[in-house]
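Worksheet for the structure shown next.
Apart from one protein chain that is not included, each protein chain of the complex appears where it belongs.
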Amino acid sequence: MQDKTVSSSKAFDNLKKVGKSKGFSAFTAALLAILLGLIFGYLIMRIASPANSFLGFQMLLIGGFKRIGDVFYFATPILMTGLAVGFAFKMGLFNIGASGQYTMGMFFALYVGFMWKLPDSIHWIVCILAGMVGGMLWGLIPGIFKAFLNVNEVITSIMFNYIGMYLVDMLIQGNAAMYISSKTRTAYLPASAQLPTLGIPHSSVNISIILAITLALILFIVLNKTTFGYELKATGFNKFASAYAGMNDKRNIILTLVIAGAMAGLGGAFAILAPSTIAGSSMTYEPVSVIAANGFNGIAVALLGNSNPIGIIFSAVFISHIQRGGTLASLYGYKPEIIDVVIAVIIYFSAFAMLMNSTVANLIKKRYSKKQSAKLPSADSKEGA
Amino acid sequence: MENYIIEMLNITKEFPGIIANDNITLRLKKGEIHALLGENGAGKSTLMSVLFGLYQPEKGEIKKNGKVVKINNPNDANDLGIGMVHQHFKLIDIFTVLENIILGVEPNKLGFLQKKQAREKVLKLSKQYGLEVNPDALIEKISVGMQQRVEILKMLYRDNDILIFDEPTAVLTPQEIDELMEIMREFAREGKSILFITHKLNEIMAVADRCTVLRKGKYIGNVAIKDTTKEELSRMMVGRDVNFKVHKKTKELGDVVLSAHNITVSSKIHKNNAVKNVSFNVRAGEIVCLAGIDGNGQTELVSALTGLEKISSGSITLGGKNITKANIRTRSMSGISHIPEDRHKYGLVLDYSLEKNLVLQRYWQPEFQTFGFIKTKAVRSYADRLIKQYDVRSGQGPITPVRSMSGGNQQKAILAREIDKEHELIIAVQPTRGLDVGAIEYIHKQLVARRDAGKAVLLVSLELEEVMNLSDRILVMYEGEIVGELDAKATTVQELGLYMSGAKRSITKENENAG
Amino acid sequence: MDTFYYLIQNTLPVAIPLLLVALGGMFSERSGVINIALEGIMLVGAFFGCLFVYFVQSTSLDAQGILLLGMLVAAGAGFLYSLLLSLAAVTMKADQTITGTALNMLIPAAILLFSKMFFNSDGITTNKNFYIKEVPLLSEVPVLGKLFFQNTYITVYIGIFLLVLSAIVFYKTKFGLRLRACGEHPHAADSVGINVYFMRYAGVSLSGILGGIGGFFYAVGVMNGNTNGHTGVAGFGFLALAVMIFGQWKPFKILLAALFFAFLRTVAYSIALIPFLDALNINQTYYKMLPYLATMVVLAFTSKKSRAPKAEGIPYDKGLR
Partner (left out) sequence: GCGSSTSQGDATSKGFEIALITDKGNIDDKSFNQGSWEGVVAFAEANKISHKYYKPEEASDAGYLAAIDLAVTGGAKVIVTPGFLFEVPIYEAQSKYPVVKFILLDGTPHTADYKTFKTNDNVASILYSEEEPGYLAGYAAVLDGMKKLGFMGGMAVPAVQAFGYGYLQGAEAAAEKLSLPAGAISVTYHYTGDFAETDTNKATAKTMYQEGAEVIFACGGSVGKSVMSAAAEAGKKVIGVDVDQRYDSETVITSATKGLGASVIQVLESIYKTDKWSTYAGKSTYFNASNNGVGLPTTIIGKQDGNAFDRFKSFSKKDYDAIYASLADSSIDPVRTLKVEDTNGYATAKELVTGLKLSKVTVQVR
């Protein structure tokens, strides 16, 4: 009876296959959302200042290409926090605590950067690893609370965002070797602790983007090719079934959040260890009691990338790209905040783009089937609300 | 022209990729009990949902008392006096019985609930029909049978006189089934009209006046019960003869495989222990059945045996090895296969493909992974083999999302997985719940084959027919204890029922002081 | 004793926004829609409420009158903004977390954009004083007068009133019963003729209204009628989410959770007034962490039996079984 509803046209079969493939529909859905978001952005620009709107919009779209180095530089931390959120999502955990993990990562990296005297060749590597450990620690705690005490990870991680922020601010301000009070920021990191630059002029882009993409690929493999990934996704889909199958869900919850924390912590380390374009200078940390925004940006990146590590690479780079373009658009008098609005709108549309996508697919399908068999009863009387 | 209260004429209802009802006509007379019969997925529930206003048909019309009516939602159905007890109960766990009954038709003043008058009406109805309930009990704390009473009271409370029962007996004990049959007859005597879905032909023969049969979404025919037989009905339903009796060879008993000693499990629902000091053995080559009314500790006992739940005291040995403290994985590796009661909650990862579900118990074995990397090719060929061997049907073979498979085939997949894995003991909990006769026949054959292959089988079932048919030995559980051990060949359904209801017990509380 | 009065007087204006927003979250989640967007909704309420105050502050309207009107504006704004969530999450069956996150991101950016375009600033600064030194007569009542009727904001009374109202609606009305049904078992609700989509719209809209009011009350009681796109509502929306979970999705437990949290927060900044704590000479940062740590500890003991609405987060689809 199946073949009654489905036409046998080959073209249609192909179309159906494409429509069914999950990755593809997520991808086209994201594209659709981006398109809508950009149209929305263009409308805002038109309203704000019609005269320059075309040039400004053009800059927003392609300006990033003039600053490829910066695009990748700014993509790195959000790529990492995106992975931190997305990876946990796969297990059904909402890691809203990437901010705290990111901040802890920064602190640990800074600490090793300032306090440990190590050979130049390995100093920065140890700093990175320290950052990772910091993030892991801040992922471990919500993990333990979730696994053993059934405390909702959303609250724990919100709480630990604040605790981490206060703690790090206090620890940094209390450390004379790290903090310059008259500048309200940390001192300049020794060059040995800074990451090797990729040498693109006027840009701080450095080796961390390569590490970040590598890590994303590794996570992709872990998720899709390993028994751990198999367990993790199974637990995310159905924790009862995973328990039934003998998976150790407590261990997996903790492990997942620790890995997620490691990603965010690395993100913090990558951000703070980035080399400066000015000799002798470096990135600095300002203890001003503010939750790291990059943690929350990670949520957006993860969502736009459909929590898929490969998708997250693209979404991080894309978001960074239009942000850089947006900065350039300010040359035409546009406020860079427009970009934040556009990104938010893109995320919003991406939430139901999947649905729009399938609606479009259904439309096409209906047309085909109408052509193919006229006697087929129309299937469109979907029961409404 | 007969006098029909409801006529469903030429109903067609489609779901994406499937026509669930294809030009079906069903006529219900006033005051009759009308059975609706068909295999799993034949479209019975769908047809009833159309009548109840949950789905809109693509084609066809519905008449009440000869007049065409439009039923857009359950409210319309309710206005026409149509009520429905759903196959999967539609009750809110954390609400009280009373709240569930009035939900949707709440008596209120200016929007404020007036529970008092509702309570009186409910108590009156429950007395009138012998449907005893506590209006203030939370649904999550009452038994399934009690929940069904609530569903029936929901209809009565709404003064419905066209009552739809979708597989109401699947979850009941024999006594409860008898009571329900009596209540249905009482309704019919009062002039209420009943549509009754069941897979159990005995029940149809016992109460129904007429029966409409569907197969694969199509109308097959309508017969008067007094003019037909069970065999004819089942032939109409599946298109071939069905074997109801399971054939078992007598078999030598082997060694003790599973031995449970003084097991006590505390309850998650109430303060008492769910399982109290239970001891028993299962040997190789026998099917032991844990019979009992739902909620008497079987679920908890199984959870304890499989490791899903911790026990508060006692010990468990499997093939001589103490596994009391072992985790689920270890127990599974030591030879326990488990067909869980709730296949959607425990048995399957619905969002995984069929092949991934087929290795759910084995993905970590060297056959399927090296250094933590899954061997996709090995998984695929393994899945292909199981699918073929156990005739698991699905749209896209190994890569079908399990969610989209039919219930019977989902169950077959679990069965294939658990049987194919190395095991000494199969614990099968309600393995045929909600399945049609064809599927049941298949699963029964497989379980008997395991027994014949010298494995131990522990079957937990609420269905007496299944218990009587399959088991060699029956252990009856009542209020967390084993109250009787019966020889399946030497006992009767009636006797079993007495044990299950607590009216009789043959095993004394010998170990009372041990816990 | 004065210190005690002082602590209570200062706890309430902080607790009330948390309470209201968490109640809003409760309505939304008990109808089945996870509302991560509370932070954004609060900010919308704060912004439009303050914008309203900004435009009317120079008129002869009385401060409390302005506050009440501003509250209505904030409620309306929160309501409208929450429709974006319902539209996506209920009608379009979109992922609720994604939608909520998007709404949280959108509003600070929009406020910055708007304020920079029209005020050349990052937000809105008003100069109306809403503080109530003492309520005539009532402030004379022993103990209670000092606790509740001196040095306070009218927001406290409105907040308590809305709590009682919410609890009544939630537990005593047909609407509340139906709403809760939709968050537990929407198919069951549907089968007894309840329009699940409508109820979910209603739940989310209530969270919009309460969230908007809560945001405005935060701006009034904590930020003196100012708001901006940078500090926003300082994560209070997320804290309210935590308070809601902490309060186990029940109105009065939410009140307790909000008070608990706000009280510790107030204590953390009033150490100097509490001699025995002051004498300990502990780095103040530890006290700042205290509310968060204490919440964790309490949760560790209470979470085992905490239970979220069963159907929350799952878009309702009639067709799905």
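Order of writing sets the labels: A, B and C. Residues in every chain begin at 1.
Just so it is clear, a contact is a pair of C-beta atoms (placed from the backbone, for glycine too) under 8 Å apart; a residue touches a chain by one contact, two chains touch by 3 or more.
Not measured: the values here are computed from a predicted model.
**Q** Given the contact rule set out at the top, which of the displayed chains would the hidden chain touch in the full complex?
**A** Looking at the entire complex, the absent chain's contacts are A, C.
**Q** Per the definition of touch given earlier, which of C:M223, C:L241, C:A257 or C:L299 contacts the omitted chain?
**A** Considering all chains, including the one not shown, the answer is C:M223.
**Q** In the full complex, which of C:L144, C:L165 or C:A272 touches the chain missing from this view?
**A** In the complete complex, the chain left out is touched by residue C:A272.
**Q** One chain isn't shown here. Among A:N152, A:S204 or A:N308, which residue touches it?
**A** Within the whole complex, the residue contacting the unshown chain is A:S204.
**Q** Give me the chain C residues in contact with the hidden chain, please.
**A** Touching the missing chain: residues 3, 6, 10, 14, 116-123, 125, 127, 129, 131, 133, 151, 222-224, 226, 228, 230-231, 234, 265-266, 269-270, 272-273, 288.
**Q** Residues on chain A that touch the omitted chain in the whole complex?
**A** 48-49, 51-52, 55, 70, 74, 169, 173-176, 179, 181-185, 188, 202, 204, 276-284, 286-290, 323-324, 327-328, 330-333, 335-336
Note that in this section only the chains that are shown with their structure count from here on.
**Q** Just say which it is for the chain contacts: an open line, a closed ring, a star, complete, or other.
**A** Chain contacts: complete, every pair touches.
**Q** For this structure, which two chains share the highest number of contact pairs?
**A** Answer by contact count: the chains A-C.
**Q** Distance from the CA centroid of chain A to that of chain C, rounded to the nearest Å?
**A** About 28 Å separates the centre of chain A from that of chain C.
**Q** How far is the middle of chain A from the middle of chain B, if each middle is the mean of its Cα atoms, in Å?
**A** 44
**Q** Two or more other chains touching the same residue: where does that happen in chain C?
**A** In chain C, the residues touching two or more other chains are 318-319.
**Q** Could you list which residues of chain A touch at least two other chains?
**A** 383
**Q** Under the stated contact criterion, what part of chain C meets chain B in this complex?
**A** That would be residues 172-175, 177-178, 180-181, 184-185, 187-194, 310, 318-319 of chain C.
**Q** Touching residues of chain A toward chain C in the complex: what are they?
**A** 44, 48, 94, 96, 145, 149-152, 154-156, 158-163, 166-167, 169-170, 174, 291, 296, 299-300, 303, 335, 337-338, 340-341, 343-345, 347-348, 350-352, 354-355, 382-383, 385
**Q** For chain C, which residues are in contact with chain A within the complex?
**A** 84, 88-89, 91-95, 97-99, 101-106, 108-110, 112-113, 116-117, 195, 197-198, 229, 235, 238-239, 241-242, 245-246, 283, 285, 288-289, 292-293, 295-296, 299-300, 303-304, 306, 308, 318-319
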